[in-house]
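A single protein chain has been omitted; all remaining protein chains appear in their positions.
Our next item is subunit A:
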């Protein structure tokens, strides 16, 4: 009796206002409810039950839109570390890559094939706040170390892995704690753990950088496989598969035009998930064609063969990710736009600096190595060099990232603003010169300063030390 009451109240939510149900409670049987439920949802039943994405999600290796070599790499890791019961295996795998490059899909497909069950960590919602009861982090540790028990639903599978995609917040704020957890996991857990990190452009969000620095990778013997953005050719194949699916279900979907398919391919930028979502949207019945904008076709680059009118979907634009060379180009070749009598820099400096805030020193030394070639006047160089010299001072305080970013700001702005006589010609970007001192083995009872090597060369008539070339 009690249970039926509960059910009824639960179902009542679907039916609408309570006032309509004035009949005695006991007369409802669960069967009746089911029947009425079906009746109501009938108009939608077809579309609801058709899960487009589930149908489309890859089931076999051939369907994955990932480079075969990558899949093989991951597969080998699985075979070696999960399927074989060896004692000396690496316990951790780190998968990284941009969004929609097929990291999770690869793992789930491979696990299906190799008969491995996955238990995935999902951040619980903190209802009990930090000071009461167990913290999120405790649950996390518990999950990682005690997930040795079989799932209640699947018992047959022998091998299990743990998947962590969703990192607890506290770990992001304070990576030290994460390293401790890894340390304890290394000894406690029996099943391998897979971490999946999505690459992000900003330094603070880049989990792979904060949680898995190189020394941690080495220390805990973490295998690192990094995925590349989905290649256009692979994406094309995947979209073809989707088109076939649409064809076979033409009663509920419309076939999108080839122009739209091309536009999706052009604007997906290696993100297969996004591409699929767009495709799904384009196939919906009763929708107009997705809005598109034409890409500015560059007249200069006649060498490259590209279709004349390329379009991009408006809904698919996302934050652009600048490469190092692109970023250097922006700083060294600053574009200006005039506003009345004054001018502004035409690019957003903040995003530019933010992009490289992960490794400010590297970026600054690249700038220093290359900036001379873009300057046409010694007065400008004097100002910029002064700014670089200032910022080099700040780069010494490498304990705090904030200072480094500040120094990066100074050098970027200095170089962009003082470059009044810009030289625009193509010059190759050079990597920063490394000053590696040629420390020559010391000799016992011979004390020499580098300034005196010259005399040593004369006295011993040797070429042991470098001779400066003086003729020119």
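The rule we apply is simple: a contact is a pair of C-beta atoms (placed from the backbone, for glycine too) under 8 Å apart; a residue touches a chain by one contact, two chains touch by 3 or more; residues count from 1.
Keep this in mind: contacts and distances are computed from a predicted model.
> Which of the following is the UniProt-recorded protein name of the chain this complex doesn't show: "Replication factor C subunit 3", "Origin recognition complex subunit 3", "Cytoplasmic tRNA 2-thiolation protein 1" or "Ribosomal RNA-processing protein 40"?
"Replication factor C subunit 3"
> Can you list where subunit A touches the absent chain?
Interface residues of subunit A facing the absent chain: 215, 218-219, 368, 372-373, 375-379, 381-382, 385-386, 388-390, 392-393, 395-396, 433, 435-439, 441-442, 444-447, 449-456, 458-459, 461, 465-468, 470, 472.
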